[in-house]
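Structure, as structure tokens:
Heads up, one of the protein chains got dropped from this complex, but the rest are sitting where they should.
Chain IDs A, B, C, D and E follow the sequence of writing; residue 1 opens each chain.
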């Protein structure tokens, strides 16, 4: 015999490995899902995974949207770059797929997205971006080693106190989200893969 | 010279290392702080750290309270045991102090609290609790290695699908919270240390 | 200021970080480059990197072509799956890009390629493929822990003695190639990124 | 069901996991145990664990007492700080409990004791103490990376040649003692937990 | 230029990196050194390193001699095999040199000594010896993961309770001794290298 063909890695039949039925969603969450459908063409599977419990879904969505979309000294692309660099350390298939797409889309640069997935050190980055990602990755790998000199390196790269909070908060959030995805084996929507290539 | 005396590790002058002024808080958040003062005698410093931004504080509090206080197949003590075992891996001074106290208080067993801080494998644990903490710690250390057999081990120990979600969610949350605390050097309230010893 | 735009991650101006002029190539190597141009439309940059020394280029090409293209109990796709899973452990930007493309092309399954890059444990794999990649990744991460029971696991999954050699040889080769790419900062051809998405 | 209560983590019924009967102790060791009873109110369980063999007990006690109690350029508190920081790396329940108490008692600062257990980097330390603990922890985690520049860092912080010996010796000793405690599952005396809180 | 010749790695001019003068030795320690000279032809440098303080030298010698030479269910060779396997994990040049020689001498098998230095898993070992070294190496690398099942594995391989103590004690001791050697850069006597090859 010469080899064996791997199965086609189809779009997921289920959004996660847990058998949890969809909850009755609140008006607010129904509207949120409708807005996703309208703007993206689909509801991201992470939201469907949380939809077994309306309160948990609402809490997750509120936190996520504040972190990734609210006004900040970090651009949305910068926040997505952090998301992917952190998810690369944690080797999270769901988040690398979904947020890798976001980096490609927001930057219009497919190669940048790939670099964040594979090894952010391979990218040509400004001092600002290198400092930002170095902090996020150290916070991911060895949080107990973060000290004042790490914060000073961010300030020296031009970041404000509030920017420091936001860098820490986005990196910390994806350390949660990566683990939630791994805990329940979340599967990304098929739409991400081919987008902005 | 024979040695040098270390400085007294006083109650913190500031709740974190970032210079971020307190925001104008919403009615809801003011009421939340008042309730903390009334029930605990203080506002936990993690909330004061988030209080530079009302929306971020509200999102954090909603997520935290749902995870740690809402009805679940896991008791509040079990959720706190996960919190401390995860924080021990990440060596988070803030969370070990605050949630170590919570384990001591909810269990009435100071030694159990110490064991969760130091090495949960030293405790005499039921199969349920050992499986729960083993999953939480593996999810913390090597999330990319979590597979279906890890979930099956939890089911075999008697946990429901929803319990699996909750174990994953609490462990994931403290991987965020530990890193947020490290990113900004949060300092725990002095009240925790001597409580329930 | 709100953020900063990252530089466009263009096609590389140079194939590597070392300033080594192109050697006079032998007839055989010239013919090999011509065949690449004809079949692929470009000469892979790894070959251009080696082209500063004809003997080194010839030795590398002979080894590579024997391993990846010669008859074997492993299909070409299986060999490429090993290449990418190993390169993912070593976070090698060059090899993940070039061989990730090869997995996509040989399988016709873009998602399979992504999974090999991100975390091969996320893929639905046959017992054969899981055993093959588990061995390759263990050999990469902790070669000193490989023992007879690891070889037995391959045999139990249906692999022959010669297959064991080939799995080991491909995994070992990419541990060399990943490090050569990192040592000199090899940059992949731009053609790979958008191909078979 | 909502949760399950963990068993009370009582004082240990046995001092270790090995079934080794108490040896006939020499006069000297009997006197030593009597002095412990008189001064502390109990014999530390580590000594009871060694008491299955009089010669081993005597050798351990002589080494321990010389290291921790004999005249040195390091104060007793400094030696205990090293003991706890090393035991924290090795997550040794016995030594963290017993020597964490010693730090609390010698310093009169319960918070300092907690910080040594959880993450010594969280403490406000003088340059002297930070250099001392950094050396001890590096020696614990990666002894093969200790080189002359590590010793020079201690000298630059004001330590003498003999102090260097003593720092190395205390750190090295607890790398032994932590492992002996783990090998036989030593259990600390109940008295430590609530002391100096 | 083609290369550069490395300096000859001569016998050490000093036994360690610390400048500590020899203490006045007690009668007992003088006799011990004389016995070393007589039996070995030299005083092992580890003893010369401790000789800056008679009490420390005496305590070290008493512990060492009890562990490695006193009656035990483990042969002297078995204890030396543990010494070298542990020292290999810690990459301790002094102990690998001195105790590698001891394994060669006690076994009359130079290859066995080399295997203990390089990777004990490469040796053909009985179940007894494999279990013994696996325990010693796990205790060295991850002491916090040692649990009752690890002790049970030793009992199942035929070891008594006292043997378990001795395996743990020898492994623990070399975790101290390796670190002491690294802390002060101890240099082995030249006699070891060529002996029993």
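Definition applied: a residue touches a chain if its C-beta (ideal position, glycine included) is under 8 Å from a C-beta of that chain, and two chains touch if they have at least 3 such contacts.
Every value quoted in this text rests on a predicted model; they were computed, and no experiment measured them.
The chain that is not displayed touches the following shown chains in the complete assembly: A, C, D, E.
For the chain left out of this panel, the touching residue among C:73, C:113 or C:168 is C:168. When the whole complex is considered, the residue among C:5, C:43, C:153 or C:180 that touches the unshown chain is C:180. Listed by residue number, the positions of subunit D touching the unshown chain are 144-145, 147. Take subunit C: the residues that touch the chain left off the picture are 17-20, 52, 55-56, 58-60, 62-63, 66, 70, 90-92, 135, 139-140, 143-144, 146-148, 151, 161-162, 164-165, 167-169, 171-173, 175-180, 182-185. Interface residues of subunit A with the unshown chain, by the touch rule above, are 119, 121.
As a working rule, only the chains that are shown with their structure count from here on.
Shared contact partners of subunit B and subunit C are A, E. The chain with its C-alpha centre at the largest distance from the centre of subunit D is C.
With centres taken as mean Cα positions, subunit D sits 43 Å from subunit A.
Residues of subunit B in contact with two or more other chains: 91-92, 119, 144, 147.
Across the whole structure, chains are in contact as follows: A-B, A-C, A-D, B-C, B-D, B-E, C-E, D-E.
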